[in-house]
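A single protein chain has been omitted; all remaining protein chains appear in their positions.
Up next, chain A:
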Amino acid sequence: MSDRYDRAITVFSPDGHLFQVEYAQEAVKKGSTAVGVRGDNLVVLGVEKKAVAKLQEERTVRKIALLDEHVALAFAGLTADARILINRARIECQSHKLTVEDPVTVEYITRHIAQLKQKYTQSNGRRPFGLSSLIIGFDFDGTPHLYQTDPSGTYHEWKANTIGRSAKTVREFLEKHYTDEVAVSDTETIKLALKALLEVVQSGAKNMEVAVMRRGKPLQMLESEEIEKYITEIEKEREEEAEKKKQKK
């Protein structure tokens, strides 16, 4: 019975592609958007909350997961796959604490998740994980980090990044608007993440889930009132910008 699973699903194509991995990346592109922005003193994760059906309880859809007190993860892609990865990552965070007597560094846990993803691109009878993730957190020396992983098992560190639907558009927005002045200010960092999300999400706090990790503090999920406050500020700033442009003319 087991020899049915002896054949690899992810094999090379004649021109060097791993199609299963690329198809997994397509699955990611269909997932809801997630944005991460790293400031000097905090890291922000924002995800697009897809509208829930009328009878569905809203709180069962959680796209930002806590891996340990100081590390959080948001993903884009297959939710069920993400659940598996998150569980394994959570166990690894504690296992690391047990054997090394230190909390994981963000890089370590990202590497662990990435290695797990890579293993599934080179195993018999298994398909790759269909998700990309954004991992934020602070190392115990106080430095903030934002990492991104993808289905192929690679990972990179970013100052700001986005995954999921319309990732390209949002990333261009981030590239245009991310500056060191933004990173220094906590509120500007949060506002940048929100602005980036607003590019793809219909305006409104009920379509977004935002989490903020500050040095030495637990993960804080922003209440919808707080998000609305920021959005109002952003809209006001945009109006003022538009006014100034009009006046220049």
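One rule holds for everything that comes next: a residue touches a chain if its C-beta (ideal position, glycine included) is under 8 Å from a C-beta of that chain, and two chains touch if they have at least 3 such contacts; residues count from 1.
The working rule: contacts and distances are computed from a predicted model.
One chain of the assembly is not displayed; among "Transcription initiation factor TFIID subunit 6", "Proteasome subunit beta", "Armadillo repeat-containing protein 8" or "Two-component response regulator", its UniProt protein name is "Proteasome subunit beta".
From the set A:E26, A:E58 or A:D102, the residue in touch with the chain omitted from the display is A:D102, counting the whole complex. Check A:R62, A:R90 or A:R111 against the missing chain and you find that the one touching it is A:R111. When the whole complex is considered, the residue among A:K30, A:K50, A:K119 or A:K217 that touches the unshown chain is A:K119. Residues 92, 95-96, 99-102, 105, 108, 111-112, 115, 119 are the ones on chain A that touch the missing chain.
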